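Every protein chain except one is present and positioned as in the full complex.
Showing subunit A:
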Amino acid sequence: MMMMLDTLRRFWGRKMLYRMKISLVLQILIGCINTKAQANSFYNHVSQILKYCNSRCLAVVPQGGNTGLVGGSVPVFDEVIVSLSSMNNIISFDKVSGILVCEAGCILENIMSFLDNEGFIMPLDLGAKGSCQIGGNVSTNAGGLRLVRYGSLHGNVLGVEAVLANGTVLDMLKTLRKDNTGYDLKHLFIGSEGSLGIVTKVSILTPPKLSSVNVALLACKDYSCCQKLLQEAKRKLGEILSAFEFLDGQSMDLVTNHLEGARNPFSTSHHNFYVLIETTGSDESSDKQKLEAFLLGSMENELIADGVLAQDINQASTFWRIREGISEALMKAGAVYKYDVSIPVENLYNLVEEMRSRLGDAANVIGYGHLGDGNLHLNVSVSQYDEKILSQIEPFVYEWTSKKRGSISAEHGVGLMKANEIFYSQSHETVQMMASIKNLMDPNHILNPYKVLPHSITS
């Protein structure tokens, strides 16, 4: 029990180590839900806990897989931790419609394995899939690698069961593709990071697993080539495009230096940018033809300097490991300051270049991300955390993003880290309205306090 408390205290990164006094961790223990009676009895646990905490004004922080990157599930002061991890049952799956209903504590990778057996896939995929839980994914509106093809969780989540601060259970767990009856409240819980209610069950639409997957890793000489390649890919690959990721030369170097077994497929030459394209379709030969034609055409037009096409699943996994392993490599390289911004695609890389010239030799600035969605993961890798370096990065990175009318958090959420910075991406009127909704749904402010909304508004 002590070891677990310790893990829960220190899980999140090393930038903001919150070693707080955790007095109480409540793990919701759920057995198999076979009967309605049992089902009714289990979610009463979360409901009862919140009802009690609300009556005593005890703050609560919900926890899932603890893979968040903005401190959204870190207890800040004396919050009671409510861990959803034991609620990991898959409740039902409709093989015709692909609609899955499961509890919030199901680990994403486990759901993926289950669906794989049934011939379906999850509409989202992220590097943290081995630990992150679907409740957390929904609560943070996680993006990931396949958003360019399947869209965001706002589109794929069909229903949610959530518990409000006062213990009221909102059963909005529909399995309907279309339902225009009143205000669609489930959207309030998707992305509000546990500040409006605790998500306990999710119903999600899963796409069928298509047999033909192709992955290519391409080398580009500059960022504008990457951009033009994206335009061409959307046009020429259209409906089979399932991922479009980019990483700069510095990211590739980091991965090959720090990740075991990772090697650069273009070992003989150094390139400035790399793009990973994945296509998913139903016809192996026609997809491969389409992809090859697109790649060869792009090569002739000098959009690509070089490229490799995976010939089997193993090679495809190797290419993905390079992209997905950047976070791991960053952790091994030392300390890292992580930023996740959404900027108009044409300006995306300028932020990396400006940050690089600002910090000079003091840090290794790398940029990579979901180019297909205009999402840049800017990471500053240093040997040790240093306030001086931080002052050079913030608030510059937020101001820069704000000037371009971008989002200071494309997919990672706001959590604790960026709560006070929300004004860089939202107007005062909008944030006021958010606060009004918060006051309505959680008048005692017990749900995940100090997060999401700026302290100036909520105190």
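FYI, a residue touches a chain if its C-beta (ideal position, glycine included) is under 8 Å from a C-beta of that chain, and two chains touch if they have at least 3 such contacts; residues count from 1.
Methods note: contacts and distances are computed from a predicted model.
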{"item": "Listed names \"ATP synthase mitochondrial F1 complex assembly factor 2\", \"Electron transfer flavoprotein subunit beta\", \"DELLA protein\" or \"Aspartate aminotransferase\", matching UniProt entry of the absent chain", "value": "\"Electron transfer flavoprotein subunit beta\""}
{"item": "Residue in contact with the excluded chain [from A:I304, A:I326, A:I389 or A:I446]", "value": "A:I304"}
{"item": "Candidates A:P207, A:G249, A:P265 or A:G334 - the one touching the absent chain", "value": "A:P265"}
{"item": "Residue of A:S285, A:S357, A:Q384 or A:S427 in touch with the missing chain, whole complex considered", "value": "A:S285"}
{"item": "Touching the absent chain when the full complex is considered, from A:L50, A:L295 or A:I422", "value": "A:L295"}
{"item": "For subunit A, the residues touching the chain missing from this view", "value": "211-213, 218, 265, 284-285, 292, 295-296, 299, 304, 306-315, 317"}
